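A protein chain is absent from this complex, but the other protein chains hold their places.
For clarity, chains are labelled A, B and C in written order, and residue numbers in each chain start from 1.
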Amino acid sequence: MFPCHYTTVYSMKLHTGINSSARREILKKETGVLFISITRAEVNDEKNVKIENNIGGTSIPLGVAGPLLIRGEEIKRNCYIPLATTEGALVASVQRGCKVIGLSGGISTNVNKVGATRGPVFYVSSLKEFKKFSAWLSVHEEELKKEAEKTSSHLQYKKMDVQGVGNYVYTRFYFDTNDAMGMNMVTIATQAIAAFIKKKAGIECLALAGNFDVDKKPSWMNFINHRGLQVWAEIIVPALVVQKVLHTTSRKIYEVWLAKCMIGSAMSGSLGFNAHYANVVAAFFTATGQDLAHVVEGSMGITTTNIVENESLYFSVYLPAVMMATVGGGTKYETQKEALALTCARNVEDLGKVLGGAVLAGELSLLASLAEGSLAQSHQRLGR
Amino acid sequence: MFPCHYTTVYSMKLHTGINSSARREILKKETGVLFISITRAEVNDEKNVKIENNIGGTSIPLGVAGPLLIRGEEIKRNCYIPLATTEGALVASVQRGCKVIGLSGGISTNVNKVGATRGPVFYVSSLKEFKKFSAWLSVHEEELKKEAEKTSSHLQYKKMDVQGVGNYVYTRFYFDTNDAMGMNMVTIATQAIAAFIKKKAGIECLALAGNFDVDKKPSWMNFINHRGLQVWAEIIVPALVVQKVLHTTSRKIYEVWLAKCMIGSAMSGSLGFNAHYANVVAAFFTATGQDLAHVVEGSMGITTTNIVENESLYFSVYLPAVMMATVGGGTKYETQKEALALTCARNVEDLGKVLGGAVLAGELSLLASLAEGSLAQSHQRLGR
Amino acid sequence: MFPCHYTTVYSMKLHTGINSSARREILKKETGVLFISITRAEVNDEKNVKIENNIGGTSIPLGVAGPLLIRGEEIKRNCYIPLATTEGALVASVQRGCKVIGLSGGISTNVNKVGATRGPVFYVSSLKEFKKFSAWLSVHEEELKKEAEKTSSHLQYKKMDVQGVGNYVYTRFYFDTNDAMGMNMVTIATQAIAAFIKKKAGIECLALAGNFDVDKKPSWMNFINHRGLQVWAEIIVPALVVQKVLHTTSRKIYEVWLAKCMIGSAMSGSLGFNAHYANVVAAFFTATGQDLAHVVEGSMGITTTNIVENESLYFSVYLPAVMMATVGGGTKYETQKEALALTCARNVEDLGKVLGGAVLAGELSLLASLAEGSLAQSHQRLGR
Partner (left out) sequence: MFPCHYTTVYSMKLHTGINSSARREILKKETGVLFISITRAEVNDEKNVKIENNIGGTSIPLGVAGPLLIRGEEIKRNCYIPLATTEGALVASVQRGCKVIGLSGGISTNVNKVGATRGPVFYVSSLKEFKKFSAWLSVHEEELKKEAEKTSSHLQYKKMDVQGVGNYVYTRFYFDTNDAMGMNMVTIATQAIAAFIKKKAGIECLALAGNFDVDKKPSWMNFINHRGLQVWAEIIVPALVVQKVLHTTSRKIYEVWLAKCMIGSAMSGSLGFNAHYANVVAAFFTATGQDLAHVVEGSMGITTTNIVENESLYFSVYLPAVMMATVGGGTKYETQKEALALTCARNVEDLGKVLGGAVLAGELSLLASLAEGSLAQSHQRLGR
């Protein structure tokens, strides 16, 4: 009946009724792997481990940079930046940036909570039906909001965008999910919306996620219209600090920035007008239990520099689409919880500020390295 | 002298001369964090832990999906897909895909090793100098190759691209770094090239990495001209398998694919014409010790589907820029090493094939879920 | 004093105090060109010719396609499609499309007037000032509207978007400019807004057009958030019409569309998910006196197809950012005025519908040619 006799599929029950130890036994027979470290790294937290086919854990070395000095009233204590990574030189780079930040009086930050989005696509038979449906959505928005908010007390409906092309109507619903990253929450809420639409307007949802969200893909939609948090951080670094700590000049950093982050990114059709946001975002997300696939959109953004008075260096970072959380998902695991505590973030906006600072620190340090011509050396020394 | 008296920066020596335990003591005083789990998760491998300011480890739950049946002679044994993730439903999704793959006779794969790239930018005074420099590079390419290859016996120079704009000349050097991801290697090799250019042609390197590489940013350069590995995987799923295992039809999957991965991605200006490569790539990279910032370019790509004879479903994935390794970097850590062993990959090309299969499995499963309308339900059950 | 003695610059007064005939005399001496045709093509319309250094006119052959049958009450009479072009095969292609449209009962269309935009960029010293400025703009929006609308009775202020990055605040003001394309109008209105901001908020406008408009460049901003008119057109073509007139099948057209407009455009990083909007848009814009630089954004867009019942072909086009006019600018010239009359458009929305139909006709015809394999032949016959 089936095209091949692939009995293993049936004989091996990886994902039901057995525990991780039993799974390891099966795999040991099949592959010969002894699972010494994976067993030791197992996350022994029955209540929280929600992934399927669990066979243990992966250990990632955890470093810390800081203290990171953030100006303003928002964060009372010094905060630290936990970075889980296997790559040498990264923590040192952020650490050097933190030193510069401290010596320059701290960063200013700004966070705008755009909200998590889900973008279902609906099928219509004609432009006429699209117009009718579009009007219906406007009229019934308050009801959609109610349906969505029934699904969770942690979720608030914010707004929607509607776009039609051919037989397709793309919608994009924005929700405030509090301190949770919220993709599961908004999926369920959007499902409720789609069900309501089906019942009341008779319009079929073709796919609950129509790549109009846009979840975990680089996209201009998220760059231009944002998603999750928008994060900004800035600093003015005195010329003397640039010279003493970064061993270069404001002018040279500026020139590298222009050649690399602006013109270089333009020449290569990039959505990252920056030096290496992804390195810092990935390590920070890993340490603090974020969904690592969100590194994709979370690392888009623009770095700017400017020479201001007395050859001081104005330096800023901007991340338009950061999906983060301080509760739920991976933040519930023990090592991640402890790492989060190091950041002193009381909520997701605070965490966004720390991320902004971490990214700025890393960005400043790498651009200075490139300006000084020491990139290869530091990789030779700290990398492998 | 400095703009602020930020003594902590000086008093706290996070990154030199002390071990992780001492660091934790300092941080405990500052932040109150007890480091119970982080200590337990510490990667006790003095030789390998190369990150700075180490304070322990982060544990990520590790699941496994498989067996993954790959057609052809290349991989003799069944292989398994290790996935480190904190997100529920992901492993189950890939597992379901593997079941479909097994019942359909296995995937076909293809890998093309493009090579790691580094893209230094040089400064010229005029178009005339650009032309002269461009000609010089062509004439002396063999010497550049020699200089580069002197820096490591594991590295082979492959080719270069040269582009000028205004005062800037962007170059992009491609290297074969064997089974290593190779960014450090190619940085050092490119440094040697830049030094040679400086000495012989008198042209100054403005930045060793000019975002023409393009490293860890989404970019059309990498999408169109590729980087690391290009990975393809495909399968034809019989209608009966679609029905029995995926509870939907080839037609419905096709329609969701078209609305989401094609038109939806076009509508949102995305470089990801797929459903969720990033989820699988991130979890696979985490498990196998890859550089997590490479999820950014590694998750770009195009899924295609086609209804073929007897309503079977042709299904394919294509990833144009996958930076991976089976040696070096994070692959040297113990849990990662064991996870790599599960894949049965003998080299980086093999690993690319397993990744291709994993991505195809996840992609097929999610598109089927969306077609069936069960996305929210499975997240309600397996997610949180 | 000046780096070169380039006396011609001074001796030749091309642009002041002389008429086109005198200018031709000067140029005849300098270049030997006799200006026989250019003189004959001169637009003898002193009141309207507003371009500088006029030396006559350029003649472009004008063809017409049609009638174009548009469903609905909006356009009472048949309309015709004027196309000024030097390229063979284009008019024939649109003509064939019109025949198909007529035989299929006419197209449905939809137009949404987004409005012309202008996007000044302002300079701020810090994130703090950006936040303050951003709040100020919200509070004073009604006053900005008043200042803008004072500059012209033909212009209505619609809304604004505000985005900050580093020291820059990008704004995007949307205006309804009635049936005029309106770029001059909105420039003047935005100037008034910027002056008001300077006076009241003390924030300096760095450039009145900060590429956040985005005027005459391909951009995802205009694709996603639109500009001018959004235009849709659709039709269902019976299988018999496809066969008799287009000599192919719905299935084949669909397959070419998928391979070319969807996957092909994805593979090449294009903002045009279509076959050749630009050909039709350029010829229609030339004939009807539009600003030809607006072909750039006006030709972005997505074509969709679908096989519906009885193998009929659903076919649609979508143009997200069409800047057009029925009054002002080039529409005031005589040949352009007459061409506009052929379209029977009473206003710019009507004209958008005719353009939509023209683009659909051309698109359908070319995709059918490709499906039939006759592209090269028709170019051999009709092109040169």
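Simple rule for what comes next: a contact is a pair of C-beta atoms (placed from the backbone, for glycine too) under 8 Å apart; a residue touches a chain by one contact, two chains touch by 3 or more.
Keep in mind the model is a prediction, meaning the values are calculated, not measured.
Colleague: Residues on chain B that touch the omitted chain in the whole complex?
Modeller: Residues of chain B in touch with the missing chain: 108-110, 126-128, 130-131, 164-168, 220-221, 223-225, 232-234, 269, 302, 304-306, 314, 316, 318.
Colleague: Write the list of chain A residues that the hidden chain touches.
Modeller: On the chain A side, contact with the omitted chain comes from 220, 223-224, 258, 262-263, 265-269, 271, 273, 302, 304.
Going forward, only the chains that are shown with their structure count from here on.
Colleague: Any idea how many Å lie between the Cα centroids of chain A and chain B?
Modeller: 16
Colleague: Residue numbers in chain C touching 2 or more other chains?
Modeller: Correct list: 220, 223-224, 269, 302, 304.
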